[in-house]
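Once you've had a glance at the structure underneath, I'll fire off some questions.
Apart from one protein chain that is not included, each protein chain of the complex appears where it belongs.
Read from first to last, the chains carry the letters A and B; within each, the first residue is number 1.
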Amino acid sequence: MEILSQLILNGVMAGALYALMALGFNLIYGVTRFFNLAHGVLAAIGGYAFFTLSKMLGLNIYLSVATGVAIAGLAGYGFDRLVYSKLRKRKASNLVLLVASLGVFTTAQAALSIIFTSQFQTLSETAGQEALSVLGGVVTRTQVIIIFSSLASMLGLAALLNGTSFGKAVRAISDDEEVARMVGINTGRVTGYVFFIGSALAGLAGILVGFDTGIQPTMGMGLLLKGVIASIIGGVGNIYGGVLGAFLLGLVENLGIWMIPGEWKDAVSFLLLIVFLVFRPQGIIKR
Amino acid sequence: MDYILHLATLVIIYAILGLSLNLVVGYTGLLASGHAAFYGIGAYSTAILTTSLGVNFFASMAAGIAASAGAAFLIGAVLSRFDGDYYALVSLGFNVIIYSVFLNWHGLTRGPLGIPGVPRPALFGMDFSSGVFFLALAACFLALTFLAARFVARSSFGRVLKSIREDEKAIQVFGYNTVYFKLAIFVISAGMAAVAGSLVASYINFVDPSSFTVMESVFILAIIIFGGLSSLKGSVIGALVLVLLPEALRFAGFPQAIAAQMRHVVYGLFLVVLMLYRPQGLFGEFKL
Partner (left out) sequence: MTKTDAILKTKGLTKRFDGVRAVDDLSISIAKGKVTSVIGPNGSGKTTLTNVLSGLAEIDGGCVVLHGTVTLKKIRPFDMPSYGMARTFQEVRLFEQMPVIDNVLVVLTERSVFGALFERHGAFHERQAEEALKKVGLWEKRGGLASGLSYGQRKLLEIARVLAVSAGRQMDIIIFDEPFAGLFPKMVKTVSSIIRELRDEGRTVILIEHNMDLIRELSDHVIVMDSGRFLAEGSPAEVLERRDVIEAYLGE
C-alpha cells in the first residue's frame, strides 16, 4: 500500500513536469501548427542558465530561477525570429519547419555539450534531504516546490489566455490565422510572444528537473517526448487536454514500473502513445 | 593511406544509410526521424551473433536485415496510418526507445559497455579483414543497395510512393491502399539500414549505444536533404560531403570530445541553413 501511494505521488510529480512541457508545446502548436521538435532543448537551456547563474556566479536562487526562465524564453523567441518566422513568411511546408526544428535542436544541444560538457549536474544541494510524509508516501521539499510552481504556471497561463487581449489574440490565431490577421491582429508579434512564453515554461521545467534529479545537455529529447506524448493523448492543440494527458502519462509511467525496472519508464510512455494512436488518435479531448 | 581508407569506408556506410532513408523521406515524403534505430538493430545483430554465437558475418547480416525489417513492420503498422508531424514524432520516439533498449537490456547488449571484438567478415576462406578488402566489400554492398533502391524507385511502386508524397488522399481515390505502400517502403528502408549497421559493427569491431542516438538520425537526414531528396545520386554525394566536411575540424586541432560535438553543431546549422535557403538540396527533385 505504501508503495502504491508512493508511486502515485511520483506520478503526480512527473505529471507536473510533463504538464509544463505540454503547456508550452501546445501553446506554440496552437498558433504555428507545427511540432516544434526543438522545444525540449529549451528545457536544457533553462537548466544550464540557472546552473551558470546560481552555481557558477553565486546569484540568489530566486533571481537565478527568474533569469533562467527568461533566458529560455528569449532563446525560444530568438529561434522563432531567426528561423521559424522566416520560414512561415515564405509559406514553407510543415516538413521544412520540422526539419529546421531538428536542426535547431541538434545545434543547440551540441553547443550546450561543448560549453558545459556532457557531465551530469545537480542543481540543489538539499535534494532529497528534507522529506515530508504525505498520505503514506514520501516527498522531498523540492518536489513540493515542483508541484506548486507547476500549478501556479498553469493558473497563470489560464488567466493570461482567458483574461487579456493577448489571450484573445492567441485564441483567434489558433482558430484561424488568416481571419486573425484580417481583423488586425499582428500575428507575427503574437507568435513571437507565444514562443517566449512556451519556451519559458520549458525552461522552468528544465530547472525543476534539475532540482529534482539533475541536468544534462541531452535531457531535452526525453522531456520533449513526454510533453508531446502528453499533448497527443490529451488532445493536440488543447491546452487543458495537454495538462490532463501529462498527469495521466505521469501516473501510468510510474504505476507501470511497479512491476518492471525503472529504466523502462520511457518505453512504457511510448507504449501508451502507441495505444492512443491506434485507438484514439484525436486524444482524450478532441480539439 | 589508412586514414583515407577509413574515410572512404565511412562514406560508403553513410551512403547506404542515405539511400535507404531517401526512399522514405525523399520518395514518399514521410519525415522518418529515427533511422539510426534500424542502423543500430543491424549493428547489434551482427555484434551479438558473431561474438557470442560465432555466426558467420554474412549470416548475421541476413539476420540483422530480418530483425530490422521485423521491427519496422511492427512500428510501421502504426506509423503508416499517419503522416507529417505525427510521423516525424513517432519515428523519433521509436529511436529514443530503441536506444534505451540498447542501453538497458544488459543481458543482450551489455548496456553502455558495448560489445567489443566483433570480427571482420570471412567467406570461403577469403578474408576481408584488411582495410582495402573491407572497403571493396562495403563498396559491393553500396552498389547492391543502390541498384535495389533504383529498382524500387523506377517501378510502378516507386511512382505510387511519389504520388503519396504529393497528395495521399488523391491517389487513394484511384484505388491504392496507401497504408500498405507506406508500410512496405518503411520495411524495405529499415532492411537496407541494417546492412549499413552490420558493416559498421564489423568494421569498427565494436558497438555501443552512443552510435545510434537521435543525433545520428538527424545526421543521416542532413545527408539526404543536402544531397537532394528523391535523388539517389544526391544521397551518395551528400554522404561524401557531410562525412568529410567535419574532418576539417579534426585538422583545426579541436580535442576529440569537442570535435564530436562540433560535428553536430555543423550539420545542425547545415540543416537550418538549407531549410532557409535551399530546401531542395543539391540535386533534389523534390522540394519539401
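Heads up, the rule we're going with is that a residue touches a chain if its C-beta (ideal position, glycine included) is under 8 Å from a C-beta of that chain, and two chains touch if they have at least 3 such contacts.
Source: prediction; values computed, not measured.
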{"item": "Chain not shown, its touching partners among those shown", "value": "B"}
{"item": "Full-complex contact with the absent chain, from B:58, B:73, B:133 or B:157", "value": "B:157"}
{"item": "Options B:176, B:206, B:254 or B:283, residue touching the unrepresented chain", "value": "B:176"}
{"item": "Positions on chain B where the hidden chain makes contact", "value": "152, 154-157, 159-160, 162-163, 165-167, 169-178, 180-181, 184, 285-287"}
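Everything below uses one rule, namely that only the chains that are shown with their structure count from here on.
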{"item": "Centre-of-Cα separation between chain B and chain A, whole angstrom", "value": "30"}
{"item": "Contact set on chain B toward chain A in their complex", "value": "29, 31, 33, 78, 81-82, 84-86, 88-90, 92-94, 96-97, 100-101, 103-104, 214-215, 218, 221-222, 225, 257-258, 261-265, 267-272, 274-276, 279, 288"}
{"item": "Sites on chain A touched by chain B in the complex", "value": "34-35, 37, 83, 86-87, 92-100, 102-111, 113-114, 117-118, 221-222, 225, 228-229, 232, 261, 263-264, 266-267, 270, 273-274, 277-278, 281"}
